[in-house]
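Worksheet: the structure to be examined is printed underneath.
All protein chains but one are shown at their positions in the complex.
When the chains are written out, they are named A and B in that same order, and each has its own residue count from 1.
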Amino acid sequence: MKHLEISGQAEPVASAPPLLSINELSVRFRTRSGIVNALDRVTFEVRPGEIVGVVGESGSGKSVTAFAVMGILDAAASITGGSIHFEGRDVLGMNRRERDMWRGSEASIIFQNPRVALNPIRKVGQQIADVLARHSPASPSAIRQSVLDALRQVRLPDPEKRQSAYPTELSGGQCQRVGIAMALACSPRLLIADEPTTGLDVTTQAVIMELIRDLARSRQLGTVFITHDLALAAQYCDRVVVMHAGHVVETAAVSELFSAARHPYTAKLLRSVPSLVDRLEELQAIEGSLPDLRRVDLPFCRFAERCERRISLCDSAPLSLAPIGPNHCVACRNPL
Amino acid sequence: MKRVLWRLLGAIPTLFGVILATFLLTRVLPGDPAVFFAGNPSMDAHAIEQVRQSLGLDKSLLQQFVIYLHALAHGDLGQSISTGLPVRQELLNRLPASAELTLCAFLLAIVTAVPLGVIAALRPGSLIDQLCRLISTLGVSLPTFVTGLMLIYVFYYLLGAAPEPIGRLDPFMTTPPKVTGFLLIDTLLNGDYDAFVASAKQLILPALTMALFALAPLARMTRASMLNVLSSDFIRTARANGLSWRTTVITYAFRNAMLPVVTTLGMTFSYMLGANVLVEQVFAWPGIGAFALNSLISLDYAPLQGFMLIMAAIFLMVNLVTDLVYAIIDPRAEFEK
Partner (left out) sequence: MNSMMRERLRVAHYLIAENPINLVAFGLFAFLLLAAIIGPVVAPHSPLATDTSIALQPPSVAHWFGTDQLGRDVFSRVLVATRLDLFIAFSAVILSCIVGSTIGAVIGYFGGWLDATVSRCVDVLMAFPLFVLAMAVVAALGNTVMNVVYATAVINLPFYIRLARAEINVRRSLGYVEAARVGGSGDFRILSVILLPNALSPIVVQASVNLGWAVLNAAGLSFLGLGVRAPTPEWGIMVAEGAHFIASGQWWIVFFPACALMITVFSFNLLGDVVRDILDPRLRT
């Protein structure tokens, strides 16, 4: 395994109660071609001040989980089970008004494709002001100041000029900074970053990731960093949650995961990423493809059909995450 | 600002083409133009020859065109044979009638179609949504003249609610002195409330007919555009930030959704200008459309030419205004060169 720059915190803040607690969350989508079982009993936690990476292939349900937390799932989606708790409060049980007051001010999300995530015919400063006015009403001049402060915090040069710009006038990286400024304007305690650097060029990627991490540390934000890029996860996260086909298959501290992964899927994933593998000859693709989540006969372990370590026990009962070491859980009947 | 000037400049060649086209039109029409422009069909051969010379019809086509341009520059659109008056005067006399009708219909259509489309998009599958889709589908299948006749049958003959469709004002009412030419305004300015009500009553059915015609494409476009915008990423961001329903739907979604609708407004207005002729025919409305048609049938071609010119000019202007409004509303327009 390559020597990775792993900069997670050495000791997770284990004693603090969880900021975000997702328990047995299941989500289903109604589509023209059938019902898609997008999430099946997804469980993980985020503690205050920690950066949790959620990694997995496209279609593994990472964004669905994030959208479920923020309440922005598609109309065709329904939450069929489980719970989401934020600082002990039941998020799914909130009524419309509570939810609207909560999101954007106590928990925020930033998206991939930052430019299209912004209103194209509204000045970016005005959009940030909209969020501020909604959650902490103040005089227009005070809000204007807060907008400038927010833009400075994300290190956007020349904020006075930039705030009257439209998203089309800004680069991708600048749009993402605006997105981050908007998300952090009301000082939330949870930040979800859904593939925030996908679509940005490599240099900008690094800069944005540094910014997110610095802000997260300085504000003690609980952060969920969703990505399909394992190398990025290794570099910036404290803990990693590995998802596959709507299941959480493994969670561990980042150093542990990358040196001693216990789930066969995680191991295969690590071996398939060039930046994590020492020699190209060692690169291995994962055979097969994600199972069709519309199937009614999905096996209990959704990786089983591609797994070399499959045993009869795998098909016996539904899987759950079980601790396999300190702060290391895995959902497997036959772990490595 | 530069865009405005550029756009204005771009319209000039088209305007020139329009003038050229209307000029060629009269040269293509069957018959002797000299007789038509003489204004008096019973003129003797000598007088007609004089007219021919003054119009320059014995000269080359190019020279004739120059003369035509010269006349246009002085606002001279020729004489109408059937009425004996200058075409320009006839058209100006009748323009307010058509304008009042078209504008009222247009406003009516917008005020109905836009809310309908927006609500239909906000409540997919609801009754309003079904209604909107039904109107959009049926609306484009209904010929304007059929709608007009149906309305007359139902509201005049069956229900007796509407007055007899014989024009703008009941002949027993006094026409107010002409200030704007718009009866609705002039009657009020004249303090004649009864005439105001009477002219409004006469206006309702034809305006409704034309409005129904424009309703379908507008409602359809509004609904489609709103649906499109509501499923876009920035609306998702707005919701994720907890913005209020009012801010999300009205300030964010609606404004964006209106952009394509503004473009459609221009097109719809063009169709309405065409439908004008039909509606004026059904309701005996004394507008320029009816005048142009009568001229056409009585082979009086100067008014027809003037009519075409005015129609094209109005349409070009409406398009220009629409483009400008769009450019003002949409800041992106400046960056898409």
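To be clear about the criterion, contacts are C-beta pairs under 8 Å (C-beta built on N, C-alpha and C of every residue); 3 or more make two chains touch, one makes a residue touch a chain.
If you're wondering where the values come from, they're calculated on a predicted model, not measured in any experiment.
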- Message: So there's a chain missing from this view; which of the remaining chains does it actually touch?
- Response: B
- Quick one: which of B:Leu131, B:Val262 or B:Leu316 touches the chain that's been left out? B:Leu316
- Message: Going by the contact rule already stated, which one of B:Gly78, B:Pro96, B:Pro165 or B:Gly287 would touch the omitted chain in the full complex?
- Response: B:Pro165
- Task: Out of B:Ala240, B:Val282 or B:Ala302, point to the residue that touches the absent chain in the complete complex.
- Result: B:Val282
- Item | From B:Ala47, B:Leu107 or B:Leu138, residue that would touch the chain that is not displayed | B:Leu138
- Task: Go through chain B and note every residue touching the omitted chain.
- Result: 13-15, 17-18, 20-21, 25, 28-30, 137-138, 140-146, 149-150, 152-153, 156-157, 164-165, 220-221, 224, 270-271, 273-275, 277-278, 281-282, 292-293, 296-297, 301, 304, 307-308, 311-312, 315-316
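Convention: only the chains that are shown with their structure count from here on.
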- Taking each chain's centre as the mean of its CA atoms, how far is chain A from chain B in angstrom? 55
- State the interface residues of chain B toward chain A in the complex, per the touch definition above. 232-234, 236-244, 247, 251-252, 255-256, 259, 329-332, 335
- Message: So in the complex, the part of chain A that touches chain B is made up of which residues?
- Response: 70-72, 99-105, 108-109, 111, 113, 116-122, 130-131, 134-135, 166, 168-169, 179, 182-183
